[in-house]
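Shown here is a partial selection of chains from the complex, left in place.
As written, the chains take the letters A, B, C and D, and residue 1 is the first residue of each chain.
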Amino acid sequence: MRAEWIFSLYEEIPAPSLVVIGLPDVGLVGPIATSHLVKQWGLRNIGYVDSPSIPPVILFHESSPLLPIRVYGGYKGNDFVLVIHSDVAIPPQAIHELSSFLVSTLLEKKAGRLFLLGGIAVQDRLNIQTPKTYAASIDPEALKYARSKGIDPIQEGYIGGIYAQIIKEAFKNRLNVLALLAECFLNYPDPGASASTLQAFSKLTGKDVDVKQLIEQEEEIRLKLRELMKRTMESMKGTGKEYEYTIPALYV
Amino acid sequence: MRAEWIFSLYEEIPAPSLVVIGLPDVGLVGPIATSHLVKQWGLRNIGYVDSPSIPPVILFHESSPLLPIRVYGGYKGNDFVLVIHSDVAIPPQAIHELSSFLVSTLLEKKAGRLFLLGGIAVQDRLNIQTPKTYAASIDPEALKYARSKGIDPIQEGYIGGIYAQIIKEAFKNRLNVLALLAECFLNYPDPGASASTLQAFSKLTGKDVDVKQLIEQEEEIRLKLRELMKRTMESMKGTGKEYEYTIPALYV
Amino acid sequence: MRAEWIFSLYEEIPAPSLVVIGLPDVGLVGPIATSHLVKQWGLRNIGYVDSPSIPPVILFHESSPLLPIRVYGGYKGNDFVLVIHSDVAIPPQAIHELSSFLVSTLLEKKAGRLFLLGGIAVQDRLNIQTPKTYAASIDPEALKYARSKGIDPIQEGYIGGIYAQIIKEAFKNRLNVLALLAECFLNYPDPGASASTLQAFSKLTGKDVDVKQLIEQEEEIRLKLRELMKRTMESMKGTGKEYEYTIPALYV
Amino acid sequence: MRAEWIFSLYEEIPAPSLVVIGLPDVGLVGPIATSHLVKQWGLRNIGYVDSPSIPPVILFHESSPLLPIRVYGGYKGNDFVLVIHSDVAIPPQAIHELSSFLVSTLLEKKAGRLFLLGGIAVQDRLNIQTPKTYAASIDPEALKYARSKGIDPIQEGYIGGIYAQIIKEAFKNRLNVLALLAECFLNYPDPGASASTLQAFSKLTGKDVDVKQLIEQEEEIRLKLRELMKRTMESMKGTGKEYEYTIPALYV
């Protein structure tokens, strides 16, 4: 049975030129990046996404209450930017329904380009000073554009999890989507990887994002997010992530 | 599949100005508080809440039979007060359905303010003489009012479980709700915390509640409720409580 | 999904003045009692209750085939008596549906008083010569009547399992019900307790039941029913029985 | 959710006077017997039974492909005989649906008498030279007829599993059914028991079945069917078989 999802906004918004999604996954790269972006660009909390599939939690930040999956918005230059940020891991059984819900909602809102900020776990992350960010999409045009801006597509292998599913849904429904996946730790929060995805995002959109703070506070952030990383790892079982170190039969 | 819930009253009631809910959770703070409140204010058992999701039990007290989730009511001054008290733990899979059922029922009954009495487990509870009670809500007005009466909102972090879900549902449906959560033991019944929530409730409503007996009988109560605490702990797994010691990504 | 239940009778019957139910639970008190009652009063097998929720078994007794949940009937004095007896444990997931099915069927048949024969496990059963039988119901009138005949209501605590659920359903639908629960062993068949419930039943209905044989053959019966007790214990997990040694919050 | 079952015939058939069912259960008595009967009487494969509840397998025999549950038919004297034989164990969750499907299909086909060939596990099977075959049914007439031909009904106790369920369904729908259950090993294929059920079947129908080969090849057959026995044991958990050594409460 499909759970009912809602996308609720506190105010009317224009068609967003840019949408950025940050959901918990390897290295928590996505939500660290969107949380930072919201602060840097001064976006406002303008709504939320909810469903009975989401754990029954609410958050408090500086004594203000917040729903766990929030929508932020505001202008950056002439573009209205929409950010979808989650502070809870998405349960495996909700991946398909949330993916198709987000894609159909963004089409309704006449969204322009969609960016998914996230990571690809690499085993030698410790030895990587500046993590490289790769582009992932099924749309060859989007990948070509990324390459023209210096962001290489993923070369070989599987990507799994909710971003893979959003990419599939966007492809089927002709929504322009690009995942920006930085090399990251599997199960340590990785603000350095978040900084890399934001820099790639900046290159592709021509809009500044200052990531200095993310890199300076790397250790502190890592400690703080230990527990959320743990919840996220638990939710990642059986979501296709197990394919990520696998080589497909087509390579032979 | 949603189970069918019923809210059955033995008599007609006026629109309640105040509704108080006490459901088993950490430290059993809620039901200890509502049980005490019912006695102190001399409220009558005027109905019950039931569903196939609730374990098939009935209770006897002083040879009188009782359903496990009961509705109490009566006047306190000019206000009609409604109390919903449960002697059984709410199964995890019933959290979403019960939350939305309670909120929609209270809206139908034209309920005024809703108070959720409960606890927040703190690790050093043993060293706390007088547990502090925090306010939780998504409604900024409700939190502002609480602060004006000396009850601080939760500052940082997640709250999880059925109260978080009721707060979300109330917020979506514009029902005025405030959770009063006292510092408490995780898995020991905590009458001292119940006393604190009742004192906070008293401050916010301007109505007296004598909590002396709760504090005097603390040890005795703790022993008596050992088993109910055990049932409650079993039901708390996977209800979002695991987020309560977690720091969200937005803090970074 | 609710399984389909049927109540099938081989003959037309008058509205029964008395209905007696004996379902496997602690000490197998119920079915031992109804089996004995059927023999003592010479009732005939006049139908059966069935559903896909019931294990796929049939029984043979003295080379005659029998369905596992049977309906017996016949006159005792001027009263038509209906007995529902089960030789299989009721699976936990069938408790709610069977309870509401039985209550609605008995209302259709215009049944008079309903008696549930069963037990309450007590830890010191070994030291009890004559087990006491308690009355349980939500209807205060029924309990008052029981007390007037020397059968005390349960004083304090939870009762759980299918009888608790039948009592709840009967209460909601205004069917006159009284459970007669004798002190018994948890997981040994307890014919002595069955004898006690039958004596209480006799007091309340003014109809003789000779229980001498039950008491004489106690040891033999206990041995014979070892295996059925085992099946029943397996089916009792998660049916609210775990609440039976628990003290509710309202006691504090 | 009920899975869809189909009963597909490759040719039109007359109303069968005799139907014989052999499904894997204790000692694999049923399918060993029906497999032998089909060969002895030269019946043809005229159709199959199938459903998504059945494991996705097909069989090959002498290089010919076969569906796992097959229908055989042909004349024996003036009687058209239909045999339903399975080479796969019936999953527990399919027992209720297959039973009611088979009974309603056979009623549609205007089937005459239905025989279920199978076993009853006995603990001292090793010491039994010639296993005795018992008759089981809910229809007293069928049992009386069996006894008149020297086949005793089961005297006391439960029978469980798919045959018990088919007997119940046949009884409810007035289809003439008789199970012939030979004493057998629980978890060793038992061709000797199959021979006994076929001899009983022969007595009841007046039609010859030569079982010499079954008895001669007993050891060889037992070895061959080891693995199918294993699959069958796995499928028998939770199908009411656990009641078979149990004594009902009505015996007391």
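Quick notes
Throughout what follows, a residue touches a chain if its C-beta (ideal position, glycine included) is under 8 Å from a C-beta of that chain, and two chains touch if they have at least 3 such contacts.
Computed from a prediction, not measured in an experiment: that's the story for all the values here.
Assembly remark, whole complex in this entry with 4 chains visible in place, copy number of the identical chain is 5.
The rule is simple: only the chains that are shown with their structure count from here on.
The minimal number of chain-to-chain contact steps leading from subunit A to subunit C is 2. Taking CA atoms, the transformation carrying subunit B onto subunit D includes a rotation by 145°, reported to the nearest 5.
In terms of their C-alpha centroids, the spacing between subunit A and subunit B amounts to 36 Å.
The centroid of the Cα atoms in subunit A and the matching centroid in subunit D are 59 Å apart. Listed for subunit C are residues 1, each touching two or more other chains.
If you sketch which chains touch which, the chains link end to end in a single open path, with no loop closing it. Chain contact summary for the complex, subunit D toward subunit C: residues 1, 95-96, 99, 136-140, 143, 152-162, 164-165, 167-168, 172, 239-240, 242-243, 245-252. Considering their complex, residues 1, 8, 22, 24, 28, 31-32, 34-36, 38, 50, 52, 55-68, 85, 87-88, 191, 214, 217, 221, 224-225, 227-228, 231 of subunit B touch subunit C.
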